[in-house]
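Missing here is one protein chain; the remaining ones are kept as they sit in the complex.
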């Protein structure tokens, strides 16, 4: 049994006697006998934390993927996180604090969130961001709820270029909200939007870049939305954002995105960071928390969570979002990581990703049988058609130390479709890849498709 | 070139112009031309910290020893350091502070050192400890200086049971101080003290346990010292101290020891932690820093480095020690590690070391050809005679994943002798060893000596 | 010129000034980033991104030196209270000590550097970890299976309600209402609404428990289920849980357990044994995964046999010698972008494995012991809202104090900051007037409880002697009471908004 309890046996006895009790179990005497657990929990006995740590380290060693050179992306990116970011973000004041309910002793987290909001707003090209949501998928779900409550409508045109898992989550939650989600297929790697005004449309959602890595013409999506008076939701990527037009400049009403790339490790998919920003007019509909600047009684600058009237503890059943706990630590981390990168570092990093991706795309498409899935422009990821099932190819590459990408059909959108086809492989390059990694990739893929 | 400098190019220019200079090199214009370095330093160009980290990690991977089950000790012990100790001791406030010269903003380090001093005093059985010295060897050197300045004499009787490297260091520094060091040999694993009063004797030094792991009769050493009016210096071990009589209770005047076992990793030998404690009468001769309790102007409890009149910056050439920078961080770590262990944890940990060591000693001495080097009692390490050179045996054990101990002759005392003999192996057990590790040890040693 | 990155006057150690924002510290041309040497030739942006897509301006974020970034963030951290500094008796939040060991688990390269889309054959360690955690959580709650996907408690609630909905739908049963006690946490009704159900509120009795008669009166065959926290949000065990379960099950409804308060009953009672069908847990409370200043959390949902087929998928499962993924037959679908907050899940497993069955039972015992001791000790100064044995937290009321002195619960809370403690939750649950909800947790020592009680006693005494001083609190903190109304009136949520508002 671990030693995290500070009570000595004498103290237990003294406290019990203060309460007029004899044994610890007397504390539960008022529980109905039928629900009292007899015989203890059916789980193993405790072990020392060092033994547990060893056991989990042994499990971790069995994750072969951790040792591969990672060309997989699609919303989960293998970027460098420098020691200084890890050191700062792991300070226990950030890690072991609760939600900043007492602003007088929470200026640290509050100010960091204010800075994060500023950075997300700048990335999105929209004026206001919230203090984080669970992940990109959750941001999409909240965006649909926001669009529905703003427009009083339920229809959603959702591009199949949006991450399949996000679409799946949107569909899951639509079972409760009643949103009518229509998915719009990709043709040649970009969305083939239907034309024509509708009176039920709350939102049009486009991925930019889309999950295959391609840059779509967002102006069309904007036009589709305008035609029907719907909001335009752009699902973007914060690294690509350094190089491509911002969601705001395309006229987006809402920006959603996955912020993991900003200082959070791959982590097998979580905890990640849902980015969310809106036009100023929508600010009072923002889901989640938002930090605002104000002053204390002495006039000193101070930060505080604000617009709490929106919050679930006040609105209860009239709320349009139930988000309470969010991803504050990842948001703080993102602000630190962006602070480390800086204006030029972010740009340079994105440029390196793109340069490597373009070089790799050129080289692998020279392998016989390997084709680009689309001629559309891309930033740091792109899709290949291998003309054969992708999984055996990935397995062969893994044996050569390379995680070769993500098989499109492994990303189950949950709608019965299996993505863009069995032979589609999505490949991502980051600033961590060196020339020799690209060489190894080309060789491994060439060998795998030749066999 | 790394980016640790905050100056922008414009700022450089503005600052230079404020100084009436044009280029950065003008700052060095007053240096004689002949000593100005032309052509830059003959070292490689800088690399990004992530590249450097990778390179050093690759070097680290070539230290095969790090992956072996460690039965080596002799002043460097492979104890568990729990995550909580690592987390607390690495707080940047401790790591990146200087010596606490401004007590008003250094109560953190000062109080931690006060607590450390208390704990070392309790371990030693002596009333006053200093705030650390470089390592066990440095503590021994300072103890000899203290004894010499206290007695006005130069003679030292130094048991060969004291760690050979410490003895070597003592000899090195005696070249400056002029101490006359006589080494006293071991017979049957314990010191064979010479009898008879002398008028030149400043100190008698005994290891308890000695470096082979054996417990010597300190009363004899005390008697030898008393006969000649010398100080008794006991070189002890803080883990063994949990089970054996304290230096103070044997009548030691000075306790010296290596504190690495208290929360510091093996670290290839440093930074370690020199423990040092004395009888109250000797406090004004304590080398290094010492923290004392006092109060601030408002009467609040406060800590401060004290007895600075002893310090080298005041005493200059009249000083008896030159120690300035010490091992504060390791001292703070030791206080935290002892805080984690607690009274019972330290006792239990030491008991486990001893239990394992005694079991292993019994088992390996059943291997044909393997004998205990002494029948003297021991705590957690002991010496074996293998009847053959130790190095090939250790090499064979390393191939089976075991660092089998320390070859006595590998510990060069620098006096021409090669320790206790070519066939002596010193074996250490810690609380990290499991039954299966002992089994593996017995098997590996058995095989190695059978071949 | 930009602000000074090396001035520490905002660190409470040496000052009481405000910390500049990172944008105030920013200076163009300054940079901390060091990117690796890749050997890959850089390409011109124009050669990669066609004009319509290319940014025509530089995306300006912030320009800092590493040294200034470190100073800034370190000083911000010094302006932040945390469990590691002292007690955090925040009711409903279970701010217990978070063992540092779990930080090392989350940092293991073999866990942290795994891409979530990597094939199952390459992630067997993670899959085993998740399956093991699911088994433990089922053992602890007495349920059949669990999904680990929900990222927090509220996400778990909504997932659970969608499971409830799918269950009824599958039986062709279009139910419409979910019952919730009036003491419930705000996320409960919000989740119900988002799940497409309507909320029917059930009043509490004067004893602070669900009013059984009122409950019965609200039941009907359009009731999909009931959401309960047990112990409830006033810290009391719903002793009528058996009849409640019988009543709800009687009309074909399901029982949902909001497990935010699971800490109180670990190893003492199990939701499954009480008749609950769906249970969410807040791993960031009960299982000591640190709260991160607001998150991340993890809100797994465990269910009884009849709901297993509806669980979100894909689910990690044991398969022969190894592990794989499986979509449940009638899955409601994904509720997370990947597999849930995996590193939080790993931390929780580490906590469970160190404690084991006995350890978890001891956790509950001491959480309850601490809360009851405090309740009893405070009776004279801040009486409990309900004068009976509580579980892991107690709700006390400052109503009498307010009447006598004008000092309100909020003032007491702010004064506690000056006494060196985080404040309890105030004004929640809504059914208690001038509520202070105190959850000491099991990791606070009796000595700390005494100190906390003494601090509250001092504050109450001060309220009588010198109420102005209590109204003025906190004074020891980096900022005093904050103008929340102004923040809401004129939203300044970013540096750029601050500039537009003339604040920079």
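Letters A, B and C mark the chains as written, and numbering starts fresh at 1 in each.
FYI, a contact is a pair of C-beta atoms (placed from the backbone, for glycine too) under 8 Å apart; a residue touches a chain by one contact, two chains touch by 3 or more.
Worth saying up front: this structure is predicted, and the values here are computed from it rather than measured.
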{"item": "Visible contact partners (per top-of-document touch definition) of the missing chain", "value": "A, B, C"}
{"item": "Candidates A:84, A:162, A:364 or A:402 - the one touching the absent chain", "value": "A:84"}
{"item": "Selected residue (touches chain absent from view) among B:88, B:234 or B:367", "value": "B:88"}
{"item": "Missing-chain contacts mapped onto chain A", "value": "2-11, 47-51, 82-84, 86-88, 92, 105"}
{"item": "Chain C residues touching the omitted chain (full complex)", "value": "1-17, 25, 27, 30, 34, 65-68, 70-71, 74-75, 78-82, 84-87, 97, 99-100, 354, 417-422, 443-448, 450-452, 455, 474, 476-478"}
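By our rule, only the chains that are shown with their structure count from here on.
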{"item": "Most contacted chain pair (by C-beta pair count)", "value": "A-C"}
{"item": "Inter-centroid spacing, chain C versus chain B (mean Cα positions, whole Å)", "value": "46"}
{"item": "Distance between the centres, which are taken as Cα means, of chain B and chain A, whole angstrom", "value": "48"}
{"item": "Separation of chain A from chain C, taking each centre as the mean of its C-alpha atoms, in whole Å", "value": "19"}
{"item": "Multi-chain contact sites of chain B, meaning residues that touch two or more partners", "value": "49-50, 82-83, 87, 92"}
{"item": "In chain C, residues with contacts to at least two other chains", "value": "28, 30-37, 66, 74, 99, 101, 103-104"}
